[in-house]
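Worksheet for the structure shown next.
What you see is the complex with one protein chain gone and the rest in place.
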Amino acid sequence: MIVLYPGTFDPITHGHTDLIRRATGLCSKVVIGVATSKKKDPCFPVEERVRLVKAAIDHLDNVEVRPFSGLTVDFAREVNARAILRGLRAVSDFEYEFQLASMNRNLNPEVESLFLTPAEEYAFVSSTLVREIARMGGDVSHFVDPAVSKALQAYCRAEQT
Amino acid sequence: MIVLYPGTFDPITHGHTDLIRRATGLCSKVVIGVATSKKKDPCFPVEERVRLVKAAIDHLDNVEVRPFSGLTVDFAREVNARAILRGLRAVSDFEYEFQLASMNRNLNPEVESLFLTPAEEYAFVSSTLVREIARMGGDVSHFVDPAVSKALQAYCRAEQT
Amino acid sequence: MIVLYPGTFDPITHGHTDLIRRATGLCSKVVIGVATSKKKDPCFPVEERVRLVKAAIDHLDNVEVRPFSGLTVDFAREVNARAILRGLRAVSDFEYEFQLASMNRNLNPEVESLFLTPAEEYAFVSSTLVREIARMGGDVSHFVDPAVSKALQAYCRAEQT
Amino acid sequence: MIVLYPGTFDPITHGHTDLIRRATGLCSKVVIGVATSKKKDPCFPVEERVRLVKAAIDHLDNVEVRPFSGLTVDFAREVNARAILRGLRAVSDFEYEFQLASMNRNLNPEVESLFLTPAEEYAFVSSTLVREIARMGGDVSHFVDPAVSKALQAYCRAEQT
Amino acid sequence: MIVLYPGTFDPITHGHTDLIRRATGLCSKVVIGVATSKKKDPCFPVEERVRLVKAAIDHLDNVEVRPFSGLTVDFAREVNARAILRGLRAVSDFEYEFQLASMNRNLNPEVESLFLTPAEEYAFVSSTLVREIARMGGDVSHFVDPAVSKALQAYCRAEQT
Partner (left out) sequence: MIVLYPGTFDPITHGHTDLIRRATGLCSKVVIGVATSKKKDPCFPVEERVRLVKAAIDHLDNVEVRPFSGLTVDFAREVNARAILRGLRAVSDFEYEFQLASMNRNLNPEVESLFLTPAEEYAFVSSTLVREIARMGGDVSHFVDPAVSKALQAYCRAEQT
């Protein structure tokens, strides 16, 4: 079974990587779809986000990273994914995910939405907070790949000048 | 009893229409108040949102559609509404609604807040997701009135040029 | 409009009374349905719960108190209620209420479920905690009618002997 | 991939069946594990619950129904399941499921927990409410298989005599 | 500042111990109040629960363990605690805790309710699930003190004979 794991990955965290690693144990292939357009004001451009995802999942097999725009269900069909994989961390996640899954099912009933929960130590890591901490000069190396950590530092230096 | 159903309706969905239809069975009149100012960056201007609401509820009796600005409780008084009607879809809705109801009660204790839940098939429809799907070229005709669907297509075409 | 306010009322609290009072301002009649069978092991028998509800709402007009067994939607039809009224206090309430409303709509689509939220000072009062506090000898007079307070004291004395 | 779908199924509802049907589209085999011991006071004995599950999923391929006792992760290993499948309906579900998934991961890190959400029309169906409605003489045929409906009627008749 | 950490501790888990350890860093003394009566059917009698709490917190200073019955606010006053400490793990916890804090404040406005969150690795550990796993022969040594683990094994053996 091929699954699509879509997201903004702005930037990818250890929480995402943990989920992808575990998904590879369940599926024949995991396609990571990096959405170009979802957020109006991303921290990193999509090419950079794709590069950082690739760096973070370097050690995993059967994973493919691709940028995409348009509807997630259309991209799922394009990559022959039978299911859309999403991580569930918290209640607010769940509410939004349920809405999303429900509308995606309306748009294409043949693609299922599948959920995994991250390991406990990553249950409270979020890209938003990682960006916020980095902006204030905090050390985010516990939460992200070294390549991401370096990119965030460069980004924050550029932002301040 | 007259009730006020206030909202941004950007745009009106089948979830809203279902709620209004059921409210008309309980009240002598439902005033739909289309807020001009609530959102900073609405998809449609208020006149267009009023027009689309009117198109979507065309088949219902005892309903009046009016734009409004200012406090909801003040508008409720203006239209002689004894209660403000709100839809409840999910937990995050509820939290915000409880805050709103509590503050409105402080501002005017004589106006009650009344809640209905949408039919199951609309429990996960949201204006935000409808806009997002339309922007990506998805088919939203399961979620909204044909007039809204047409307006969204025109809007998205305009946005891309 | 006649509404049915069903519950176990084991015992009735100021939260319930506040809701009923506000409902009487919106409807022509509020029928309070005291469920005989919902809970397996109620604190008070249904006759006593009916008596305490009557004592607590003594000062309100257009209210009728009746015990009932069987389906809530059937009793709603019996008393000509167009809607079932329920109070919403918290998230866990809401989840259960949404399930209940959804199933009731399936059983009888002509009866709506209508929700009100209690005043802030009663938002966290629950019959379960009131019973627990009374059992431990605590003073529950802030939360319930004097008649209920007295009945709880008698009940707790009886339980300990 | 083989997945285990464990539960009490007391009784199986259309919500469960919908989930199983969709899981069969994603996995090579779905083992339905009917827990003998989870609930202290089940409505139906485990043999009857197994029989009703079999009746409800009769039309589905690649599904196996088996009673089990003991730890879910141990039974998962026994049937060579790579993942435990669970349905997510609501917030309260999610909280409990997250605890369960977390503890199961501690007990056996090689078995993943996988979640699906039911179709909208079944999002609010629960075995508990189905039993409650049946007990009060309500018609549960919208929520369960005809075989289950019949068994519930027999059960309720027996309970009343 | 003296704080009271009340609970059933049936049995004490690493989640509780982690909270107590961190509380000792903030307060001059932590009184652990083991409630005798809260649960109708505890796994362990109160003396055994006190013994297990003592075993689990053996390495901590400024901690006192005492059984209590009656209202928590009354026991707080008895031990001169300025605040009641509670752990927050999840949404459902929070709802109940908010009700409890609100009612306790009504019963005695001079005792505050104070909350800490457990470390991530214990965020999903619960006494209820620990008991359930132990009953099914699972290994709970990741979640509880060795003394508790041993007591649970003895308890489960006794239950089965």
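So that you can tell them apart, the chains are marked A, B, C, D and E in the order they are listed, and the count of residues begins at 1 in each.
Going forward, a contact is a pair of C-beta atoms (placed from the backbone, for glycine too) under 8 Å apart; a residue touches a chain by one contact, two chains touch by 3 or more.
Keep in mind that this is a model prediction, so the values were computed, not measured.
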Among shown chains, those touching the left-out chain
A, B, C, E
Which of E:I12, E:V65, E:A83 or E:L152 sits in contact with the chain that's absent?
E:A83
Of E:L114, E:L129 or E:A151, the residue in touch with the unshown chain:
E:L114
In the complete assembly, which of B:N62, B:Q99 or B:S141 touches the absent chain?
B:Q99
Residue by residue, what part of chain A touches the chain that was omitted?
90-92, 123-126, 129, 133, 136-139, 142-143
Kindly note down the residues of chain E that lie in touch with the hidden chain.
1, 22, 25-27, 82-83, 88, 91, 94-95, 98, 101-102, 105, 112-117, 119-120, 123
Residues from chain C at the interface with the omitted partner, ascending:
91, 120-121, 123-124
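Everything that follows uses one rule, which is that only the chains that are shown with their structure count from here on.
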Output for shared partners of chain C and chain D reads B, E
Of A-B and A-D, the pair joined by more C-beta contact pairs is A-D
How far is the middle of chain D from the middle of chain E, if each middle is the mean of its Cα atoms, in Å?
32
Scan chain B for residues touching two or more other chains and write them down.
91, 120, 123-124
Pairs of chains, among all present, that meet the touch criterion:
A-B, A-D, A-E, B-C, B-D, C-D, C-E, D-E
